[in-house]
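After this line comes chain A, so read on.
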Amino acid sequence: MIDIGYDAAHLLGALVLMTSFALLYQRRLFSLLNVFTVQALALSGAAAWQAYAHDEPHLYITALLTLTLKAIAIPVALHRIIQRLHIERTVEPALGIGLTMVAGVSLVTLSILLVLPVTENATALTREDLALSLSVVLLGLLMMISRRNAVSQVVGFMSIENGLILAAVGVAGMPLVVEMSIAFSVMVAFIIFGIFLFQIRERFETLDMRKIESFRGESD
Partner candidate 1 sequence: MIAAVIHQVLHMVLVLALAPLLTGWIRLVKSRLVGRRGASVLQPYRDLARLLRKEVVLADNASWLFRSVPYVMFTAIWLAAGLVPVFTTDLALAPTGDLIALIALLGTARFFLALAGMDTGTSFGGIGSSREMMIAALAEPAMLMVVFSVAVLVRTTSLAEIAVYMMGGTVGLRVSLALALIALVMVAIAENARIPIDNPATHLELTMVHEAMVLEYSGRHLALIEGAAMLKLLLYAAVIACVFAPWGMATPTQGSLWIGLLSFLAKLATAGAALALFETSIAKMRVFRVGEFLGGALLLSLLGAIFLYVSRGV
Partner candidate 2 sequence: MTPALPIVLIAPLVMAALLALVPNWRLASWLNVGACAVTFAASLALFTAKPAATAMLVLDAFNVALIALTAFVGLTTAVFSAGYIGHEVASGTLNPLRLRFYHAMFQAFLFTLLLALSANNLGVLWVAIEGATLTTVLMVSLYRTAASIEAAWKYFILCGVGIALALFGTILIYLAAQPVMGPGLAAMTWTRLLADAARIEPNILNLAFVFLLIGYGTKVGLAPLHAWLPDAHAEGPTPISAVLSGLLLNVALYAVLRFKMLLAANGAALAPGPLLMVMGLSSLLLAALMLYRRRDIKRFFAYSSIEHMGIIAFAFGIGGPLANFAGLLHMAMHSLAKSAIFFAVGHAVQASGTQRIDGIRGLTVSHPALGWGLLAGVVAIAGLPPFGVFMSEFLLITSTFARQPWLGVLLVLGIAVAFGALVLRVQRLCFGAPTGGAPIHGTLLPLYAHLAVVLVAGVWLPAPLVAWFQAVAALLG
């Protein structure tokens, strides 16, 4: 028979992974944000499903949080910034897309090689979930490295976070998931609305990290 619970979770997890591949692939900021929104949706779906399937109501909070903050608030805010700074057209990947893709695929294989052998006695779902989330984390890192633009770096960071939350919800009965996700979101929020919006903009009128990095240590 078909284990619907497994399939659904599997599907959502896979969707998250796919989206982070898509993130790597995007050239334009807006589409980047849209893909990220999709990822957030998928993640909240996964969380909700987990909450329903294993009957862990507190995961609903996580799902809700992800939905409101990552799928709605942050993308909107970023849209605003992008429009205000007129940088719609600029997403220049530091590495070539193709190279990035190759790297991404190899990272996914690495994470599968790492996770699967060590988790024989965990449930199949957990193993899958872990492998997926590890790949998402690594891909997020790869994205932060391969992009020059602050927005896309933040997006990369948030996709790392998504991967973590995916892992957290995937592991059965993990306590404090909510608290951690909240803490994380607070951090991201602080950063984006604290430093990022006001300070960088008021200082540099740009989000290109190359400009910011001209103020590297000991430029005196």
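Candidates were picked such that all candidates are chains of the complex that A comes from, given by their letters.
What we mean here is this: a contact is a pair of C-beta atoms (placed from the backbone, for glycine too) under 8 Å apart; a residue touches a chain by one contact, two chains touch by 3 or more; residues count from 1.
All figures in this text were calculated on a predicted structure; none of them were measured in a lab.
S.K.: Of the numbered candidates 1 or 2, which one touches chain A within this complex?
M.R.: 2
S.K.: Quick one: in the complex, what on chain A touches candidate 2?
M.R.: On the chain A side, the touching residues are 114-115, 117-119, 121-122, 126, 130, 133-134, 137, 141, 144, 153, 157, 160-161, 163-164, 167-168, 171-176, 179-180, 183-184, 186-187, 190-191, 194-195, 199-200, 203-204, 212-213, 215-220.
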